[in-house]
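Report on the following structure.
The complex appears here without one of its protein chains, the remainder shown in place.
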Amino acid sequence: MELIPFLGAALLFGIGLFALVFKRNLIKIAMGLSIIDSGVNLFLIALGYRSNGIAPIFTTAPVSNAQAAATMVLPAPQALTLTSIVIGLAVSALMLSLAVLLFKHYGSADARKIRGLRE
Amino acid sequence: MISFILQHAPALCLATPLLFAFLTPLADKAGSRVRKAFVFLGILLTALTVFTLAQNVILQGARVYTMGASSPALTLPSGMTLPVRIILEIDAFSALMASLALLVAFFAVVYSFRFMKGNSLGKFYSLFFVMLAGLIGLVFTGDLFTLFVFFEILSISSVALVAYWYKRKKSVEAAFKYLLISSVASLCLLFSIGLLYGEYGLLNIAALAASMRLSFVTMVALGLLLAAFSMKAGAAPMHYWLPDAYGEAPTPITVMLGIATLSSLYALLRVLFTLFGSFSLLPVAGWVLICLGVVSMFVGVTMALKQDDIKRLIAYTAVSQAGFIFVGVGVGLATINSPALFSAFGENALKGGLFHLVNHGIYEALLFFSAGAVIYATGKRRLSSLSGLARKMPFTTVFFLVGAMAIAGIPPMNGFASKILIYESVYRFNPLLTVLALVVSVLTAVPFVKAFSSAFLGPEMAEFKKTKEVPMGMLLGMAVLAVIAVLFGLLPGLVVETIIAPAVNALASQAAYVGVVL
Amino acid sequence: MITFSLNTGPSAWAPLAMAAGIFLMLVVVLALRFFGRKGFRYSKEKAMPFYSGNTVTQEERVRASDFFWGFFEAFKGYYARMRELHSGIVNDYVLWFVIVASLILVSLALGVVLWA
Partner (left out) sequence: MSGLSKIVKNVASVFIVPGLIFGAYVVAHGHLTPGGGFQGGTIIATTLALLLVAFGEKSFRKAIGKNALAMLESLALFGFIGIAFLGLQSSFFNNFLSNSGSLFGQSVQFGVNEGNINSAGVIPLMNFMVGIEVASGLTIIVIAMYSGWGERK
């Protein structure tokens, strides 16, 4: 099993979480969330990785049937990743729009200033 | 026709709200009357389908519906059989949750016809139906990845609805916080789904449950799922988003958010009892739930005392009531691996937890509806600036009182019936927990004494001279929910035996859930 | 069979009996009221709220923020602490999630060590 993609995924997850906890700028928070998203996507892709495998597409497969069956990658993790990318797009679009609106209302993008709701 | 509908009911429950969600913007072009009739038709059809299905499932046992094929399993040319298709699996617990959601959603729609004003309401109802589809999908799905997808659909649409009044700055702030929290929760969910997929190569809940074994990766997945779902269920100390989102959303959406929170609790229970049902770490998970529950009970109720905003006050008591559910369910979970203890008191604790979940959904909706009626009639939400509304709004006063009595657990109401089940069974598990729960239950009455006496009692104020009772459509939902709250309180044995006990059996017997699919 | 009481394990809870009791008390109260003085006439003054014999005006009423001030005085320290925790900063919300998630993972790991 290749270890590097998993380490990369964990690193991305950690960086994103760090940004969410310690960065006060709303845009940076949105970026942190996207980084976590990429980390999780990389993790899912790494799960489906197979060394010397080929993509599970019959039209472009460069080999014969028997070889294809033996070397093709399982498409399920990639389908999951695609779905999760689409959802991630929706989340970041919504989050950035809300950040723009918040900047208009509060005149600041600092999370420490945007605290009309507390206690 | 009826048998056709029954056969396809699981898919129809999901497809009807989606269909109406996509068509509502078109109906909106034809004017507000057409839109209202169309939306009403949509929610009515969905509710009827869900109730029919729920009755069928509770009477005849769990069932599976496969999307786009006749059976969940795919047989490969090599002869290997794998359950790979997207399935919906409905057992008594999902049926109970879905019926509760539709009961509340139906009245939320009727309420919103008068409550929501403005000209771009097509988008509002469109998002509302998407949220409803997300809710039903989350409750019905039998597949981990679909669970994630519906979880995200639910949170994205509800965030958009919380920010619906985007010109109020607090609404946008609450929506941002809610979105960040729910995205973190769903990314943790996706991460643990990835872990489970890497370990077992499966996504189907039943198939995963059958092959679950103790390992480091599985334990990490369990921990992340537990944390993510309990944050979405509003457990302290991760409850900070809840009063923000509840307080600033339009009232019909606040009520739906309450149901969304309960359905996150559903997902937590489904994962713990069904997915990890044969896991030896369950007592630890049960104790985690109990600890979260006790902290939630205390933090929720003490913070509610201090609130001045009527909706935030109710939201904090909702945190505290979620704590009761956590304690009841946690005791059930902690004893599920030892059949003797489970049948002695664990089952009753679980029954109490689920009964309290249903009751909580009902009286929370009732309270939010009446708080929304006060806001609708007076335009004010600060309790300090309200006084003497009982003379002006007699019906709302009575319904608020019924809700307050139910949430405080005053005897003939439904809240007491479920709380006494929790007290008596938890007492045999650990007496200290019962004492804590009793203290909190007494404390719960206190914020409502404050809210009731400052908003409805006291001298009439000059500025409320022209305040009138809210229109019929808004009172209707409150009236029905109040009657249900009283009836559930008067006939608790009947309710527990007909709808709660099948749900508890469905939740406690993992083998039955697995057996329907494999 | 329709069950009118809720079996809670060691005991049972019969709300209908309680409702019957309440109904009985209501009957007694109404009977007592029936024996009361007949000439009572309703007037608006009789239904007005009073504090210590004085009528309460709009300005003198107890505002919601003044309720239970003794309680808040007694638990001042607790509420100061709670106020600090409910800071309203969105980063703290995530921080608490991280803390609780790691506590849960630690307790599960401890469970593994102690159990198996």
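We just call them A, B and C in the order they show up, numbering each chain from 1.
Here is the rule we go by: contacts are C-beta pairs under 8 Å (C-beta built on N, C-alpha and C of every residue); 3 or more make two chains touch, one makes a residue touch a chain.
All values reported here derive from a predicted model rather than from experimental measurement.
Shown chains touched by the hidden one, complex as a whole: A, B. Of B:S3, B:S70 or B:N119, it is B:S70 that touches the chain left out of the display.
The missing chain, though absent from the display, is touched by one residue of B:P25, B:G61, B:P237 or B:P459; that residue is B:P25.
Where chain B meets the missing chain, the touching residues are 8, 11-12, 15, 18-19, 21-23, 25-26, 29, 65-70, 126, 166. Residue-level contact of chain A with the missing chain is found at 55, 57-61, 63-65, 68, 82, 86, 93, 96-97, 100-101, 104.
Just so it is clear, only the chains that are shown with their structure count from here on.
Here the CA centre of chain A is 44 Å from the CA centre of chain C. With centres taken as mean Cα positions, chain B sits 28 Å from chain A. Under the contact definition stated at the top, the residues of chain B that touch 2 or more other chains are 176-177, 180, 184, 303, 306. Residue numbers of chain C whose C-beta contacts span two or more other chains: 82, 86, 88, 90, 94.
Chain contact summary for the complex, chain A toward chain B: residues 13, 20, 26, 29, 33, 36-37, 40, 43-44, 47, 76-77, 80, 83-84, 87, 90-91, 94-95, 98-99, 101-102, 105-106, 114-117, 119.
Put simply, chain C touches chain B in their complex at residues 2-11, 13, 15-16, 18-19, 22, 48-49, 55-58, 61-65, 67-68, 71-72, 75, 78-79, 82, 85-86, 88, 90, 92-94, 96-97, 99-101, 104-105, 107-112, 115-116. Those residues of chain B lying in contact with chain A across their complex are 84, 145, 148-149, 152, 156, 159-160, 163, 166, 169-170, 172-177, 179-180, 183-184, 187, 190-191, 193-194, 197-198, 203, 243-244, 247-248, 303, 306-307.
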